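Here's the structure, in structure tokens; my notes come after.
Shown here: the complex without one of its protein chains, the others still in place.
Right after this comes chain A.
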Amino acid sequence: NMSKNRPESRAPPDIFYDQKEAQKYTSNSRMIDIQTEMSERAIELLNLPEDTPCMLLDVGCGSGLSGECLTEQGHIWIGMDISSAMLDVAREREVEGDVVLSDAGQGVSFRPGTFDGVISISALQWLCNADKKYHNPVKRLYKFFSTLYAAMKHGSRAVFQQLYPESPQQLELITTQAIRSGFGGGVVVDFPNSTKAKKIFLCLFCGVASPTLPKALGTEEEAKKKRQIKYVKEREQRGSDKRNKSIKKSRDWIIEKKERRKRQGKEVSINTKYTGRKRKPRF
């Protein structure tokens, strides 16, 4: 069972994210790259008004890698995290946002209508655990989502990354409580057919009735189809947006990069049906 290897199944977050673990977020460049890439995609999914400095919340802000992406794009943010070791690292990194030590499962303690958007990178799955005797994941998730909903501006979005695709029950547990709290929205799957690049984002809308509510996931096949439809739609939308940037390392991204290089007068290999596909390892 893979889940045994996940950090959430080993210890509560405030224990797991100790000084040693927190240091990885300043020293492990692979970790930093992954967090950064996911953060940038999450921010993109927030669909914030262009050239407008916004007030954002980062749930599970940790060492502030995700927050730094928000700063880079000209936004002001507040971060909340349950691990003081992670927040200490945020301080060492001299992040721009203010951070608060708090447990998302105890609720979001900000005034109504404060935030123009919310991101949360690799943190939400922790709320599905009962780390203490008195923890009830359903109650904690509901408390979190209902107070989050209240703290957001109507029309804004909350984007959560890294809900493990292998665990439909967990996703259902989360979405059920989100919907109960008033949110609409659904799941966006990047690279649904690639085991490595596949990324799941839960996009929640505050105060927007959405026709595509993610209901309980059916069979794996059906679920796959549903995710793919959403994925394609999402890609089409993204294709028509102004910045017109493709997801890093995707086929489109590679083709675009080749075009750029061609225009720069560089030599590039021709595009084939294999372009952008994962290669089989060779022995």
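The criterion applied here is as follows: a residue touches a chain if its C-beta (ideal position, glycine included) is under 8 Å from a C-beta of that chain, and two chains touch if they have at least 3 such contacts; residues count from 1.
Simple rule for what comes next: contacts and distances are computed from a predicted model.
Participant: Can you pick, from "Multifunctional methyltransferase subunit TRM112-like protein", "GTP-binding protein of the rab/ypt", "Succinate dehydrogenase cytochrome B subunit" or "Probable electron transfer flavoprotein subunit beta", the UniProt protein name of the chain not displayed?
Facilitator: The record names the chain that does not appear here as "Multifunctional methyltransferase subunit TRM112-like protein".
Participant: From the list A:114, A:129 or A:167, pick the residue that touches the absent chain.
Facilitator: In the complete complex, the chain left out is touched by residue A:114.
Participant: In the full complex, which of A:47, A:84, A:129 or A:176 touches the chain missing from this view?
Facilitator: A:84
Participant: Of the residues in chain A, which ones touch the absent chain?
Facilitator: Its contact residues with the unshown chain are 52-53, 55, 76, 78, 80, 82, 84, 87-88, 90-92, 94-96, 98-103, 106-111, 113-114, 132, 134, 143, 147.
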